[in-house]
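As C-alpha cells, the structure follows; a few thoughts come after it.
All protein chains but one are shown at their positions in the complex.
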Amino acid sequence: MRRTLPLAICLGMGIVMMCQFFIPHPISVSFYDLTTKWIRIVSAFALVLGVGSLILYHIDRLQRKRTGWAYSIVTLAALLITALIGLAWGVKPGSPLQEVLFKNILVPLNASMFAILAFYMASAAYRAFRARTKEAALLLIAAFVVMIGMVPVGAAIWGKLPELAEWVLSVPNMAAKRAILFGVALGAIATSLKVILGIERGWLGGGKG
Amino acid sequence: MQISTNIWTWVAVILTFGIFSFLWKDNPFYKFCEHLFVGVSVGYTIALTWYNSVYPDLITPLFRQGQLLYIIPFALGLCYFCRFIPKVSWFIRIPMGFVLGWASGVAIPAYFQTNIIKQIQGTILTPSIFARWDVFLWALISFIGVICSVLYFFFSREHKGALKLASETGIVFLMIGFGASFGYTVMARMSLLIGRFQFLLRDWLGVIR
Partner (left out) sequence: MNLFEKLLKIDRKIIFIVMAVLVLFPLLKPLGLGVSSGPRAKAAFDAVDAIPPGKTLLISVDFDPASMPELYPMLVALMRHAFARNVKVLLCGLWITGAGLADKAITEIPPEYGKTYGEDVVYLGWKAGVDAVILGMGENIKNVFPVDYYGHPLDSLKMMQEVTRLKDIPFMVAISAGTPGFSDWLLYAQSRYGMRVGAGVTAVSAADAYPYLQSGQLTGLLAGMKGAAEYEVLLQRKNYSKAYMPAVAAMDSQSLAHIVIMVLVIIGNLAFFATRRKRR
C-alpha cells in the first residue's frame, strides 16, 4: 500500500497525460485543464520540503554546536524576518520586502556571488587550461575564435572574424550540440517511461514500506 | 564624482564587498553574507509563493468561493508536511507520484516533438541546400557532424574500423562545440563582473552615468 498506491497513481497519471496529448475531445481537454490547475497548487507545496530541510539542518547545527554554528543563527533569523515581513506587508512593489530586502540585499548578494566567478575563471584559465593533446588544442582554438569573434575588438582586428565565429557556432558547434540534445532527449524519455512504469523507484525513498 | 548618500545603496555596496572579500581569503564577513543570502532568498521565496501561488490558486477558490473540488490538491499538498512526522512520512509519496506521473506523461510527447522529430527534420538534407555551394557544404558538414557525434556516444559496440573513424570525427566536432561553449562562458562570467563594477561606479560613486 505504502509503495503500491503512489506507484499506481504515477502510472495512471503518466499514461493518461501521455494519451491526452493526442485526444482533442472536450472531456480530455477539461481533465487536462483541471490537472494543470492542481499541479500548480501541489508544486507550490513542494517548497515545504526544501524549506523544512534547510531549517532542520541549521537547527541541528545549532543544537550540536558544529563548526560555524553561529552562522546558522544568521540564516534562520534572515529567513524568519524576510518571510514575516513578506507575509505581513505583502509582496507588491513598494512593500518593504521588495524595496529593502530584494533590491538592496538579495540583488547585490546574488549578483556578487556570480561576479566573483570571473576572477576564478581567469585564474583557472591561466593555471589549468593546457593544450596537452590535439583535442585540447582544438577546444582552445575554437574557444579563442568565439571569444575574440563575438566582441567588438574581433571585428577591429580582422573584419571576417565575427563571420568565422558565427560559422563555428552554426556548423560544427551546432552539430555537436544537436548530438548531445538527441542523447539528452532520449535519456529524458527513457527516464520518464521508467518512472511511469515503476521501474525507476528512487523517488519513493528508503525506509519501511 | 557624486558618492551616493542613500543608506541602502551603502548596504548593497558593503554586501558586495563582503562577497568580494572571498577573493582574498575565506573570512567571517564573507560567511555572514553567504548565510544572509541563503536566509533572505528562502524567506523571499516563501512570501512570494504564498501571495502568488497558494493564496490566489487555492485559498481563494476553496475557502472564499467554496469550490470544494480544490480539497483534493489541498490534501495532496498537505501530504508534503508528513515528511516531518516519521509515522506517516510515507504519505509524501502520494503527491510526488501524482506530480511525477503528470510531468513524465506530459514531457514524453513534448520531448519527442521538440528534441527528436524537429531536430531530425533540421538535420536531414533537403533539395533546398543545393541553392548555393556554401549552403550545401555547411549542410553536409553539419549532417556528417551530427551522425559522427551521435556515433561517438554509441558504446554497445567496440569502436573499431568504420565506427572508430566516425567516433574520432565526432570527437573533433564535440571538442569544437565545447570550445565554443567555453568561449561563451568566458563572456558570460565577464559580463556579470562588468555589471557589478557598473553598479559600484554608477550607483555608488557616481563616476559614470
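Residue numbering begins at 1 within each chain, and the chains themselves are lettered A and B in the order written.
Everything that follows uses one rule, which is that a residue touches a chain if its C-beta (ideal position, glycine included) is under 8 Å from a C-beta of that chain, and two chains touch if they have at least 3 such contacts.
Bear in mind the structure is a predicted one, so any value in this text is a computation, not a measurement.
Participant: In the intact complex, which of the depicted chains does the undisplayed chain touch?
Facilitator: Within the full complex, the chain not displayed touches A, B.
Participant: Among B:Thr9, B:Thr169 or B:Thr185, single out the residue that touches the unshown chain.
Facilitator: Checking the options B:Thr9, B:Thr169 or B:Thr185, the one contacting the hidden chain is B:Thr185.
Participant: Of A:Cys10, A:Leu79, A:Met150 or A:Val195, which one is in contact with the hidden chain?
Facilitator: Here the residue in touch with the unshown chain is A:Met150.
Participant: List the chain B residues touching the unshown chain?
Facilitator: Residues of chain B in touch with the missing chain: 23-24, 41, 44-45, 48-49, 52-53, 56-57, 60, 103, 106-107, 109-111, 113-115, 118-119, 121-122, 142, 177, 180-181, 184-188, 190-198, 201, 207-209.
Participant: Residues of chain A in contact with the chain that isn't shown?
Facilitator: For chain A, the residues touching the absent chain are 21, 29, 32-33, 36-37, 39-40, 42-44, 46-47, 91-93, 98, 102-103, 106-108, 110-111, 113-114, 118-119, 121-123, 125-127, 129-131, 140, 144, 146-148, 150-156, 162, 166, 169-170, 173-174, 177-178, 181.
Criterion: only the chains that are shown with their structure count from here on.
Participant: How big is the gap, in whole Å, between where the Cα atoms of chain A centre and where those of chain B centre?
Facilitator: 4
Participant: Spell out the part of chain B that touches chain A in their complex, as residue ranges.
Facilitator: Residues of chain B touching chain A: 8-9, 11-13, 15-16, 18-20, 22-23, 31-54, 57-58, 69-70, 72-74, 76-78, 80-81, 83-84, 89-90, 92-112, 114-116, 119, 122-123, 138, 141-146, 149-150, 152-153, 170-187, 189-190, 192-193, 195-196, 199.
Participant: If we count contacts the way the header does, which residues on chain A are in touch with chain B in the complex?
Facilitator: Of all residues in chain A, those touching chain B are 2-3, 5-18, 20-22, 34-35, 37-52, 54, 56, 68, 71-72, 74-87, 90-91, 97, 100-119, 121, 125, 135-136, 138-147, 150-151, 167-186, 188-189, 192-193, 195-196, 203-205, 207, 209.
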